[in-house]
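Inspection log for the structure reproduced underneath, given as structure tokens.
Note that this complex is displayed minus one protein chain, with the remaining chains in position.
Right, chain A next:
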Amino acid sequence: MTQLAQDNEGILESQAVWRQGEECLYGEKGKPLVEYRGVTKSFGDLEVIKGIDLQMHAGEKLAFIGPSGSGKTTLGRMLMTLERPTSGSLSIDGVPLWQMQDKKGRWKPANEAHLRAMREKVGMVFQHFNLFPHLTVERNVTLALTSVLGLTREDAGARAESMLEKVGLLDKLSSYPSQLSGGQKQRVAIARALVMRPKVVVFDEVTSALDPELVGEVLAVIKEIAKEGETAMMLITHEMDFAREVADRVIFGAEGLIVEEGTPEDIFERPQSERLRTFLNRLQEVRD
């Protein structure tokens, strides 16, 4: 065996040991895709996230429910790098998002270059769509493909078209956002986020700005994409039926803490805490 091959052998062996170690640490599912560890967030004196530990695995669909003001949006925005945690650590694929090591191995706050590298793995769909109103539907979807991923206009166009076909808007390629209904706008926004093929997408109450009759078409699109399975989804939502149907796991948070988590059945059929029972009952009352 050559020296190089021996070295390689050694490296492979130590990686295997490392992986075993990780399995002990993280259980059979292996290393989480996203991990919040003791994350807190304050706005001035107001502490809105009070210490969150949470793991998401590749492809996992996680629904996040809870009363208004409980910090759901803030949690998702920290993952999208729109908000910096006050303390704790948040990592993607085992790499801290908000910290980085300098040449001497010391930890320091992440700089823009580090954040840009990490952001490739994350996407977000916003409550108010946030489409670019001066660009056509097609350009909304291709802008980041050409300027961030460096695709040619043709390749980007092809990829955008197949994505827009999935959300049922192929005929709107050359329309402007102002010419679309709310539901259509949100479907474009979903296409725009997913076309980048992120590993995890934050959906922040993507139907709550829509007229009731338009909610269904957007949820249907998300369900369809969820079935494909590759992308992990953090679904922040008030649509309980939707959460129950799509999510692998549901998390109920209140006042900046996770109160209860489990399968949709656990959460909706067998709520353990008084807070969750009250929350679900109140939703039920509103509906009836």
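Keep in mind that, in the parts below, contacts are C-beta pairs under 8 Å (C-beta built on N, C-alpha and C of every residue); 3 or more make two chains touch, one makes a residue touch a chain; residues count from 1.
What we mean here is this: contacts and distances are computed from a predicted model.
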| item | value |
| --- | --- |
| Among "histidine kinase", "Cell division topological specificity factor", "Ectoine/hydroxyectoine ABC transporter permease subunit EhuD" or "Fe-S oxidoreductase", UniProt-listed name of the chain not shown | "Ectoine/hydroxyectoine ABC transporter permease subunit EhuD" |
| Option touching the unshown chain, where A:120, A:155 or A:245 are the choices | A:120 |
| Of A:34, A:80 or A:276, the residue in touch with the unshown chain | A:80 |
| Contact with the hidden chain (one of A:130, A:208 or A:278) | A:130 |
| Where the missing chain touches chain A, by residue | 80-82, 112, 116, 119-120, 122-124, 126, 128-135, 143-144, 147-148, 192-193, 196 |
